[in-house]
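Taken from a larger complex, these chains appear in their original positions, while the remainder are omitted.
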């Protein structure tokens, strides 16, 4: 996808640090997996599982942890965190591809909305009234932005994103196709003849440098806003209920659901398909495992999993216990027989 | 979002009942949380957790349970169900915002479809042949309605909803962005050389006053219809399989999946991320907890949870037992030692 721009290992190390072993003039035109790399590619090793591939790779160079420098004779860059280093090198070779600035002739833009000259508005886009668009925003084909929406400078919405009226996105946000930002929260009250809808009059406030995955939904608040702080990364098919707050730099994997009014701390990592019920508080730096069902607030940093969720080590122990119940039952049966034998003897 | 229309407490009580304590002429222009209310706002208390906020609120008036009338000196409305009362007051101050009637010039409407003068059809909408639209329907930007779809009077589809051919929605239904109504059910039969698709020739029949959340999917039936009865409320990212029937006034929270041919009773409440397998019967007034995995029919009203789901009290007891297994194992070890000691003694 990228043009064959070439960097020498020396140029890469000049930008990102690390130590070169081997020819610093080795030319690199792209990143690749060890398995599929060819001579102008740089590969990386961050997971021991792939050591065998290092022995067989045809990469021109590799990025390794300082401790692994002896595992190959290839030209190599040694560093403290090969995965992060690779991320930086990949970004160097693969800048985002963005269409030319301008408004597609099929886009519809209502009165009171100004489009900066640097913005790119795709085919079939609908933008309501009084929308504020920052410099360089990219709005993909088929997106719908309601009245009074705000999108910060440098943000990009891929094709077919919906943003309901009044929702605000920060700078350099990236939103994938099918995401829905600002639909009504699930607010209903039981009346004699059925459910009565509670108008959802809050909005959605999304910080800077947030990424939102495909078909993910972030509901607007019932009264106050739903808030996604700076640097949060959301994967696909996530449900964020009304009035949830997700703390800065928290990452959440796909299919996770967070029910209304729950507050997630900063720097948390939440595994895929987790479920967090409503009105809870989750502390900073909490790790929640895939498919965990969180039913109580978590006050302390740490690692949690299971259904219902508890400290991960406890959950692992309880699962192990459950799987040995047969054995325990046999021991009880044995005790019963031995004790009965003694009772009968006397 | 609403204009500053003002109601006096006396006018509110005249509409919705309840008892005023304090000045009945107190002017109210909007609802708000106790935490963020200002002097022309009315707040409410329905959850003990927020009592402290009642002491500190700057609201002009509050809605309270009759028993809580002594907790504040603010002008207040006393009633039996503050949450429901608040729902009604909020609806008074926040009527839905709807664009002007008319068909946007970029909408495409096929032959044989008539649009009532009172309807609003947004930009980029596609409507197939022989579609029936009731009075006052609102079809948001980018929606796609297949041939022979029917949408009852007063219904609203937000931006980017898809309705497959032949599906029918009742009156006053509300559908959020990204919802897909009437895609093929997952009907496949195993043949020697792989799966063979079973044509999904049934439709989807949705009653009156139904709400459908963002990116929720309701599949068409294999032969007969999939049915969502009156007053059902569905949150976001829900999957309703083919030939499911959801009984009237049942509410289902986000990320829940209901597999094919299962029948859910009336007035049920189903928590988020629940999973209900296919071909089951769930009775009326059943409560299913978040993340429950329902693998058997439920014949009796009550509360169910867990994986696999069982009576909630049993599930809680079993979880508690599991967490005390260490203790039980120690008791067994102790018994073994004591018994061995006696056996060796004799």
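Letters A and B name the chains as they come in the text, with residue numbers starting at 1 for each one.
Following the convention adopted for this analysis, a contact is a pair of C-beta atoms (placed from the backbone, for glycine too) under 8 Å apart; a residue touches a chain by one contact, two chains touch by 3 or more.
Model, not experiment: these values are computed from the prediction.
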{"item": "Complete complex - number of sequence copies, 2 represented", "value": "3"}
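Definition applied: only the chains that are shown with their structure count from here on.
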{"item": "Superposing rotation of chain A relative to chain B, computed on C-alpha atoms, to nearest 5°", "value": "120"}
{"item": "Distance from chain B to chain A - Cα centre to Cα centre, in angstrom", "value": "26"}
{"item": "Interfacial residue positions of chain B with respect to chain A in the complex", "value": "1-2, 30-33, 35-36, 49, 81, 83-84, 86-88, 90-91, 93-94, 96-97, 104, 106, 122-124, 140-142, 158-160, 174, 176-178, 209, 211, 213-215, 230-231, 233, 235-237, 248-249, 251, 253-255, 271-273, 290-291, 306-307, 319, 322-323, 325-326, 328-329, 332, 335-336, 339, 342-343"}
{"item": "Chain B contact footprint on chain A (complex, rising order)", "value": "106, 108, 124, 126, 142, 144, 146, 160, 162, 164-166, 178, 180, 183-184, 186-191, 194-199, 201, 215, 217, 219, 223-224, 237, 239, 241, 255, 257, 259, 273, 275, 277, 279, 293, 295, 307-308, 310, 314, 317-318, 321-322, 325, 328, 331-332, 335, 338-339, 342"}
